[in-house]
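Not every chain is included here, but those present sit where they belong.
Read from first to last, the chains carry the letters A and B; within each, the first residue is number 1.
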Amino acid sequence: MKLIIAYIQPEKLNDVKQALYAKEVYKMSVTNALGCGQQKGYHETYRGVDVEVNLLKKIRVEIAVNEDFVQPTIDAIIEGARTGNIGDGKIFVTDLGQCVRIRTGEEGHNAIG
Amino acid sequence: MLGMFKSKVSLLAAAAILVLPAASVFGADSGAPDSQVGVDTLWVTIAAMLVFFMQAGFGMVEAGFIRAKNSSNILMKNFIDYCTAIVMFFLVGYAIMFGTGNSFLGWSGFGLSGVADIIPNTHVQKYAFWFFQAAFCGAAASIVAGGMAERMKFAAYIIYTVAISAVVYPIVGHWVWNEGGWLAQMGFKDFAGSTVVHITGGWAAFIGTIILGPRIGKYKNGGLPKAIAGHNIPIACLGVFILWFGWFGFNPGSTVAVGDGSAFSRVAMNTNLAAAVGALAAMAVVWIFFGKPDLSMTMNGALAGLVAVTGPCAYIEPWAAIAIGAVAGVLVVIGVSLLDRLHVDDPVGAVAVHGFNGIWGTLAIGVFGQKALGVPLDGLVYGGGWSQLGVQALGMLTVAAFSIVCMGAVFLAIKHTMGLRVSRAEEFRGLDIGQHGMESYAGFQIFANE
């Protein structure tokens, strides 16, 4: 099992969800985050003082999947989130040792979906 | 403050008091005693303050009903349209609206120069009368901001504001509220502005919204409308209360006289009843048709009642205010849904509230108006026949058409020169940062995925 973490542009969340649904990945958890990456922030002035904003609004998606879903999930995220512009985001994949469904106590592969 | 009692002003006032009821207290201009002029002017000035305060109400309602990322932008529009309207109405608008000219527009009194101290046919100082009228002009300008919210460029909005406050609104006002105006002479009635303010503003918003196009994401996949929730319902609710409060200056203040109190107090009562019933009716309709009593729609209902009663408020009995409010509450729900279906994306319901109910209020004078209360002919329900209703319909149609044509031309001109709409990227990021370089709620974590 793997835990997939993706940072995407906020306005792409709906597209990513659609793409995941198409690949039959229905479960996920989402948080809002601030990201600092290749994408430069922007300068503004507030009350005449220069402001440099380099933490940009991003959305963090966390998805636990079984092995055979890893590639489809990654593909779906890329499909939904890619615009080709800097700031599109990253996908990180880590090993997931164990998974438990709280409601039933089920463990492992069955608990994921 | 006490220091000022050496000023001429106070000496005059003191003199006036000490010699009452001698001849000198009768103002030279009006033949009315100074105290009468003083009291009428006081009432109009206080009413003008209340109308000014509506600006805060518009701002809060419009900001609360849209997304957080665009709320400073709409507040800036609101703030600046009032400021611009004030300056424009001083320099130009007042002269076009209340100046002497022909039946289409006036042309005297630019910068108030040459305007009589006491406004003819009233006992009100020109300063107070101007202030009251200028605040009205600001209100008319503000209506459009909401309908075109979340995507219109700020600079374009300023151009729009100049056009409506310096030219379009004053011309309509001239037709209806200047004795010499062609609609006034036909016996068309609009006590406090269902036509002049709300039809003008509401239908300008209508055409503007169409020319601007819907917000990104509003109509997805085959055109079904998507709900884009307002970000701060409590301030929107506060805004509605402030508008309602300010409307007590708008309508009752339009008597521009205290008299024996019967006129403005009946207007106040009617205003209050129509708003309350409008809210209840809208709530009932939403509840029945969509399953739950939606606060935002209920608030629109109250505003609809207020808009609709604005025109007839002085010409009707309380029971008629209830009837007018009830229809308005139903109408606004229908209006919002209809416009959504027609893909007219009006985030705050400006067209349904002001446009639709401005029409209803204008027509209602022909239905519920009473000759004894100042309409040339009794309305339908009093057996006065269809004549007054006909005049009202004519006036309403002309003003709506005039507003749509003029403002449509302005919006199209802007669109093809400086551009009316922000870029797609800016619309995503929000107009607060894009247009003004600031956030409305710095630090707050706001989940924005649209």
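What we mean here is this: a contact is a pair of C-beta atoms (placed from the backbone, for glycine too) under 8 Å apart; a residue touches a chain by one contact, two chains touch by 3 or more.
The structure displayed is predicted, hence computed values, not measured ones.
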item	value
Composition of the entire complex, counting every copy that the file contains	A x3, B x3
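One rule holds in what follows: only the chains that are shown with their structure count from here on.
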item	value
Contacting residues of subunit A [partner subunit B, same complex]	10-11, 13-14, 32, 42, 44-46, 51, 57, 59
In the complex, subunit B residues that touch subunit A	428, 433, 437-438, 445-450
